[in-house]
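All protein chains but one are shown in place.
So, chain A:
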Amino acid sequence: MGLLSDPNRRKALTGLLTRLNTPICIVCYLAGIVWFMGLAFEPFTLRTYMSENAMGSTMVEERFSSGERALSLAKEFDPPSACCGLNGMPVEWLVKAMQSRGLEVFTQSFSRKLPFPDENKERYMVRGTNVYGILRAPRAPRTEALVITAPCSPGNTNNQAVALLLALAQYFRNQIYWAKDIIFLVNEHDLIGTQAWLEGYHHTNITGMEYSPLQGRAGSIQAALSLELSSDVITSLDLVLEGLNGQLPNLDLANLFYAFCQKLGVLCTIQGKLQRNDWDTAEGYTHAAQTMMLMVLKQACGRSWGDHGLFLRYHIEAASVRGINSFRHYKTDATTIGRLLEGMVRKLNNLLERLHQSYFFYLLPSLSRFVSIGYYMPAFGLLAVILLLRALDLWVHLGAPALAAVDGVTEPSSPGVLTVLTPVVISHLTGVALYLLPVHLQEMAVEHFPVSETEAVVLTAIAIYTAGLALPHNTQRLLSGEGTEQGWKVLKLTALLYLAVLLGCTALINFSLGFILAVTLVPITASITPHMPKALYAVVMVLLSPAFTILYCVFIYQELIEAPVSVSEGWMLFLSVISQGILDHALYGSLVYPLLALFIYPCWLMFWNILFWN
């Protein structure tokens, strides 16, 4: 490290970094944003290709033909009130139907009390039954399995998918080429049922669900597909990839779906958007950028956008296929969908090992083009480097007076430790309060205020968040304020490094969440000092705080799915997003809410403390 150990060159380098610090930071920030937006530009993306040999070279001829019979079966499964509404799932009908098709049928009952009522799906005490049938592979050892699932829940009429599942089961039963067991799962109460089934299958209990143990098992699951059809005919199939905590299945699964859609002539979409060919026009680029931004927003919120999302945690590659019926004149019938599923399952049947050849970290501006981690990570890296440059600048400034000082001056950390430690501890205690109190205090809030439990939880969270803004005025009274100039610099150095490590770890696990937080947090945290105009900067800091970031994301998301909302509707959506986030954490173990409450919010509070350092 000659450059860094030669004192003259060191001084020159550090002098350069100190003088040009602000321009370099601004350039890096703009470069990061431009790089990210440029990812959607088609020449910068790669065409998708099938990486797994076992899935690429085999010829599959689909012969499924009982689409119409499936639809008539769906009508038997109708009407919705009997299916999945007031009387719950018709468990006996399903068990009989599966048994008559030669599957080994088992049921699992589960129950869960939500921490507070879920207003979106209107449930609080959830009790249900999963029904699943196993088609045993005729001549192979029963060590591996595939899962096809059709969620059946109140308010989401999925009869056609369940019926198609049964028709496929009957067709598959007569084939001899199955090497893996196939499990046909019909789960109730969508994600909660899937979670109960997966926990029962893998003998874990990570979310406090009560379930009866599974009577029948089929070996380790290699892949899973979830099917949601809402009508008899569909015009396009939508692929949903985003899972819990932003985890994505292997790209080969998306490639498989796309390949079969091409083969069978089915229109396929991602994020509900069709692919365009005019990448060199502004509209083409905007379309791709919108698709990519939708994926980023969906991945960042950390919830599972389809039943497949919970499978990913167990290292099972899974994707959801959703049928959409919109106004096009070319319609696809159930037989074609059946053939698509048959083809996909046959290809998955050929796998020798779990899907691992293709990418696990990617962004999709369209179904046929992808951006891999090597291309999108530098955008985040450019934003993180700003924090490190600022920290280096502060370190140099903190070290400089010490070198020129007369002996007897103690080093800055010695009396400053307490002045730095107090804001850190208080911020983190506020974060812990934000994490624990909303759910625990809901009964007390409901007693004293005329609100429902869900509103109580969300409003308590917002109240604690806002109360944290008042902290600096109280913290300052506790401190002596000794060595103030050094004090805030040390606190800012600590907070910058803490934020850099935090955002880095977040970006590794969930790139979209890390990037969105970096885009809003990095500019304010890098430039904050107590010497700026307090009122203006206070407003800017609040407008770029994590809560407002969520609000902006809600509005941007609504714009992108072409359903823009007014301010009041957006506010209601924002409140429901917060309650969903807390519920996701309690029910499935999503990490977004604890991350924001316990780490990002205290970090932001430390910078808020610096702004009001007097």
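We adopt the following convention: contacts are C-beta pairs under 8 Å (C-beta built on N, C-alpha and C of every residue); 3 or more make two chains touch, one makes a residue touch a chain; residues count from 1.
The criterion applied here is as follows: contacts and distances are computed from a predicted model.
Colleague: Between "Coatomer subunit zeta", "DNA-directed RNA polymerase III subunit RPC3", "Cyclosome subunit 8" or "Phosphatidylinositol glycan anchor biosynthesis class U protein-like", which matches the UniProt record of the unshown chain?
Modeller: Checked against "Coatomer subunit zeta", "DNA-directed RNA polymerase III subunit RPC3", "Cyclosome subunit 8" or "Phosphatidylinositol glycan anchor biosynthesis class U protein-like": the hidden chain maps to "Phosphatidylinositol glycan anchor biosynthesis class U protein-like".
Colleague: Touching the absent chain in the whole complex: find that residue among A:Phe184, A:Tyr285, A:Phe361 or A:Phe515.
Modeller: A:Phe361
Colleague: Check each of A:Leu388, A:Met444, A:Leu543 or A:Met572 against the chain that is not shown and name the one that touches it.
Modeller: Of the listed residues, the one touching the omitted chain is A:Leu388.
Colleague: Kindly state which of the options A:Leu352, A:Leu429, A:Met444 or A:Leu508 is in contact with the chain not pictured.
Modeller: A:Leu508
Colleague: Check the options A:Val451, A:Leu497, A:Val542 or A:Ile561 and report the residue that touches the missing chain.
Modeller: Checking each option in A:Val451, A:Leu497, A:Val542 or A:Ile561, the one touching the absent chain turns out to be A:Leu497.
Colleague: In the complete complex, which positions of chain A touch the hidden chain?
Modeller: Answer for chain A: residues 1, 4-5, 7, 10, 247, 312-313, 315, 354, 356, 360-361, 388, 391-392, 395, 399, 402-403, 406-408, 410-411, 497, 500-501, 504-505, 508-509 touch the chain left out.
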